[in-house]
Each structure stands twice: as C-alpha cells, then as structure tokens.
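Then we have subunit A:
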Amino acid sequence: MPENRDPVVHLDRQFWIVTAVLGVLALISIFWWVWAPITSIMPEAVDKAQQIDALFRFLAASGTALFIFICGYILYFSLAFRRHAGTPENAVGIQIHDNNKLEFWWTLAPTVFVVIMAIFSLRIWYGIEVAPSNTLVVEAIGHQWYYTFRYPNVNGEVKEMHLPLGQAVTLHVTSSDVIHSFWIPAMRLKADMVPGLINTFEFTPTRQGRYEIICTEFCGLNHGLMHSGTTVNPAYVYIDPPARYASWYARTEREQIHASNAIEAASTSELKLNGGEPRDGAKLFAAKCSACHAAGPFDQKIVGPGLRGVLDDPAHPNLVDGDKATPENVAKILQNGFKGSMGQMPNQAANGLSNKDIVNLVAYLKTLK
Partner candidate 1 sequence: MEATVAHVERILAIVFGIVVFFVAAIALRNDWKSQGIENQVFKIMLGLLALGAILGILAALGVLIGKGVA
Partner candidate 2 sequence: MTAVAAHAGGGLADHIHPEPQGFIRKYVFSIDHKIIGIQYMITAFLFMILGGMLAELIRVQLMKASGGLMTPETYNEVYSVHGSTMVWLVIIPLLTGGFGNLIFPVQIGARDVAFPWLNMLSFWLFPPAGLMLYASFLMGAPTAGWTEYPPMSLNAYGAHDGTSMWAAAIFLIGVSSTMTGINFLVTILKMRAPGMTFTRMPLFVWGQFVTAPLLMIATTALGAALAALFVQRQFGVAFFDPTRGGSPLLWQHMFWFYSHPAVYIMILPAFGMISEILPTFSRKPIFGYKMIAFSSCAIAILGFMVWAHHMFTSGLAPALQLPFMVLTMLIAIPTGVKIFSWVTTLWGGVIHMTTAMLFAIGFLATFTLGGITGVFLAAVPFDLHAHGTYFIVAHLHYVLVGGSLMGILAGLFYWYPKMSGRLMNEKLGKWAFWLFFIGFNGTFLPMHWLGMWGQPRRVAVYDPQFQAWNQVASWFSFVMTAALILVLFNALWSMRNGKRSGPNPWNARTLEWQIPSPMPYYNFKHVPSVFAAPYDFAEPLPYRGLEEELT
C-alpha cells in the first residue's frame, strides 16, 4: 500500500537555515527565562518559592523553546509552501505518509521531557508535603471574608499572621464556612481552606517583609475583596526577624490571656442558669457556634461534635473535659473555652459572649434532644 511508495525526501538548505534561526531564538528564550528577573516583580519570601521558581524557569524555558520551534515551522511552511499564482489547480504536494524514524524520535523526545519534568516536580513536591519536625505550627482559618490565625499557647484567634524569619513553619488551613483558599503569591504556595478538612503545607520564611494573602477560591459576594482589600482586616503575612517576632508573640499571648483572665473573674461570679430564653439561644447558636458544631447528633462532627442531646446522651455522659454533662459544666466550658488533645474551643471573650448569652445558649442546648 502507499506507505511503501513514499518518495525519498531531502530537506533543503533553506530548511536548515530556518531551523538554525529558530534554534538561536529558542536559545535566547532559554537564557531569558534562566535569568529573568522574576524576583524583582514578585519577591521569593520562603525557601519553597525559590524551588518553585526554579521549576517555573525550567518549564517556561522549555515551553517557550518548543513554542518557538512549532510556531516558527508553522509560519515557515505556510509561507514557503504556499500555492503560487501560477501553480496548476491540480498540483499536489509531496506524497509522504509517515516516517517511522521521525515519529519514533518525536514520541521519545516528549517522553524524556515528561520524565525529567516529573522528577523535577516530584522532588519539590516532596519538600512541600513532608514536614520536618520542630516546626512552628500555625493554623489559618478562612471566614467570609477574612482570615484569622491560631498560635500555639495563644488563646483564641488572632487577626494578624506573623512568622519568624528562618524558622520552619507548618501551616494548617481550614475554614469556618465555605471553601476559601490561602495563597501567598510571594511564597508561591496555596491551599484550599475546606470546611471540615485540614490542609497542610510546610515552608521556611527566608525574606523579611509584609506579603499579601489572597483568596483564590470563589467564596461569595466579597471574594474579590478577600486580600489586602478586605474591609474587615487586611490579609497580610508579616515575616519578622526572630526578636521582633518574639516580642509580637509575647504581646499577643499576654493580651489573649488578659482576655481569658477577665473571663476567669467573671466565671467566679456564679451564673444563674434558670430563666434563659431558648429562642435567643438558638439565634446565638446559629451565629456563633454553628461554624464548628452541628445541632445534630454527636457524630456530626464539623470541628467539634454535634450537640444534639449534649445534656442527655447515654452514650456520652461526660463532657470533653471529663466533667459530668450538667448545665453548669456546659456553661463552664462556654465561659473558659477548652484546650486539649482533641482540639480547642475559644473562650467567652474570644467568642464575644455575654453572661446572658451563655444562659440563653444553655437554655437552647437543653431543648436539643
């Protein structure tokens, strides 16, 4: 059949000249990408950013070189083999069908490229996913439409993210409502904040400064403002020298403890739990608690357990702190918050609850059966 009758073809000088020109252009583009001033537009704030940029340079250089060759040949062939005015209507091109050698090479070439790229990507990916020990663990929580953060030994959620230069950080991200995303372009890293799920990545800050955090997963009306433009609190991460970080951390820890001390004082004054209004409690629950607790059975865990029957559940006679599930003990947890191996819950101040609110909430929880 026709395959066997393919004419033997020779590439002319013009073809090789064009190839040489394209090769030079491709080389220039490769050199450009190797030395492109990426960091002058977007600083690299963490160690992983340098590695990801290296991968990007590799991808961009090879991609551009490939693109130059393909488009160059398309352009050259289109012009060189264009039908001229004098060509007869029934003229045909060179009747070749295939060339096993050529096809073998151009299947092998992308295969090799893919293998190299896969190995390159895997190495960097491994560094991002696998955290070393001894890291500072920070938790970021997405809300509509701002971020809050939790630090070890700091009560409640803080509104700014500070990281010490040179200290390895493990970042846990999650959400209290819809899916958000946590992207710091200067870090080249991103993870979606999914309600009911904790995503993790690891990095070490290498450059001091203030960097923008951007949400890239559609999260509602003000999604477009969920970066430094947010109306609630501008989303920045501050990478500080260790000393400045330490003083910020100490100050924050103190302030948050003050807040909980105030509650401690309040809780000494016994709450009178009777006379609570379950309907007000239900509204409060929807506004303040439902991000982490369902009104459903215990197993409906969001962040904490479902609270239906919290005061009357034979399967769980004790509360998380080991006390008996009485209204008084529930009120105590609402006042003081909870911190333990299972997780933590903010205290009265962090949740913005008055004593009256707590009474109403307990009254509401009693009705959940």
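One rule holds for everything that comes next: a residue touches a chain if its C-beta (ideal position, glycine included) is under 8 Å from a C-beta of that chain, and two chains touch if they have at least 3 such contacts; residues count from 1.
On the choice of candidates, all candidates are chains of the complex that A comes from, given by their letters.
Computed from a prediction, not measured in an experiment: that's the story for all the values here.
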| said: Which option touches subunit A in the complex, given 1 or 2? Just the number is fine. | reply: 2
| field | Parts of subunit A lying in touch with candidate 2, wherever the complex brings them together | value | 1-2, 9, 41-42, 48, 51-52, 55-56, 59-60, 63, 66-67, 70-71, 73-74, 77-78, 81-83, 87, 89-99, 102-103, 106-107, 109-111, 113-114, 117-118, 120-122, 124-125, 128-129, 177-179, 181, 183, 185, 188-192, 194-197, 199, 212, 214-225, 227-229, 290, 294, 296, 299-302
